[in-house]
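Before we start, here is the structure in question, set down as structure tokens.
Excluded from the complex is one protein chain; the other protein chains are retained at their positions.
And then subunit A:
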Amino acid sequence: MSSRALRQPVSLRLTSNIFLALWCLIAAFPIFWIVVMSFKSPVDAFDSNALNVIFGPATLGVGKGLSLLDIILGIAVIWGTILAATKPLPSMVKSYSKPGQEWFGWLAGVVVLLVGFLLVFFVILPVVLNVLNPLFGPLGRDILGLTTEHYKTVWIDRGFSNNFKNSLIVTTGVVTVSLTVGTLAGYGLARSGSTLAFWILIVALVFRALPHSVLVAGYLPVFINSAEWLAPILGENAPTLYGKPFAVIAVLVAINQPFTIWMLRSFFQNIPAELDEAARVDGCSHFQAFRRVIMPVMWPGVITTGLFSFLLAYNDFLVTALLLDAQNQTMVPAIVGMFNRETTTTDQVVAVAAAVSITAPLIFLVLIFQRQIVSGLTAGAVKG
């Protein structure tokens, strides 16, 4: 854009930016809106007047709200946390942690910051505000209806924390296993130009296009009857695979495998083959070269692929809904259950709060790993 010939007239730039703002509004609005709804009493949340939803008069009516002072101080605390996370935190991590162990420093720093934020925001701030609000007259009067009771209902009364735990088990399992298996395969495929490697990739591409329900139709009878056909091998305590998180982990890893090996392969191809040749000349075996020379420079690619594995496992509805029973249910099917079963508006708002709870980690994920996600998306595409 530096060239003068390509400079754009002001009117065009203005239109372009207006449309961009419009797109950002469309992109963020539904998500913003469910966040707003989740904090209101049912009457407000499903009001047909948008302003009523935002200011929540009915929520205010039951005495739950925020004053101008609350809002200002709350924003100040959040802003302070963001500033602390972006400026002093990286430099402190750099200066205090030993070289090579920076990840540990980061972990400690983030945990400290998070605990500090939660302490200030949820413990100290309410106490301080309780004292300050009456002193400030009109500034201290509640103007914005806001209640957190739906979150309490979801997490405490409805046992959503149990679903959360199951989601955690499934996603951790899927990410770990699929990265371990996937990096090995991706490396092998990237370094071998044989026809066999080509065919494996093509078959993987075909597998990528399969509807997942087709596969689940294959698993269900086998999993339900697994106690019978596993009995000859495992004896009396042969497990029924249906309803077991580890069976779902295996299934999701396999479903994700085609995508994982394609993506990791394209990352491995970016690493020059001379690097492992040099290691081989120095007397490393293929596996040693992979572990000591290639893996240390592969971390960005592995993290990116891990993110996408995480998303697949976290977002999955079909496989987990069909293969897990009620006790081991993960979050997404649980929300769909809430949404379909309940009819009163209170229950609907509870479902909204659950939906927001499940979306919040994803938003943080994008905040932290935006660059990796973008590079992952483009790595697959640019390499074909």
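Keep this in mind: a contact is a pair of C-beta atoms (placed from the backbone, for glycine too) under 8 Å apart; a residue touches a chain by one contact, two chains touch by 3 or more; residues count from 1.
Keep in mind that, in the parts below, contacts and distances are computed from a predicted model.
When the unshown chain is looked up in UniProt, the name that turns up among "Trehalose transport system permease protein SugA", "Cell shape determination protein CcmA", "Acyl carrier protein" or "ATP-binding cassette domain-containing protein" is "Trehalose transport system permease protein SugA". For the chain left out of this panel, the touching residue among A:Ile71, A:Ile124, A:Val297 or A:Leu377 is A:Leu377. Only one of A:Gln257, A:Thr305 or A:Asn328 touches the chain withheld from this view, namely A:Gln257.
Taking the complete complex into account, A:Phe198 is the one of A:Trp79, A:Phe122 or A:Phe198 that touches the chain left out. Residue positions on subunit A in contact with the hidden chain: 3, 5-6, 8, 12-13, 16-17, 19-20, 23-24, 26-28, 30-31, 33-34, 37, 46-50, 53, 181-182, 184-185, 187-189, 191-194, 196-198, 200, 202-222, 250-251, 253-255, 257-258, 261, 286-287, 290, 311, 314-315, 317-318, 322, 332, 335-336, 339-340, 348, 351-352, 355, 358-359, 362-363, 365-367, 370, 373-374, 377-378, 381-382, 384, in rising order.
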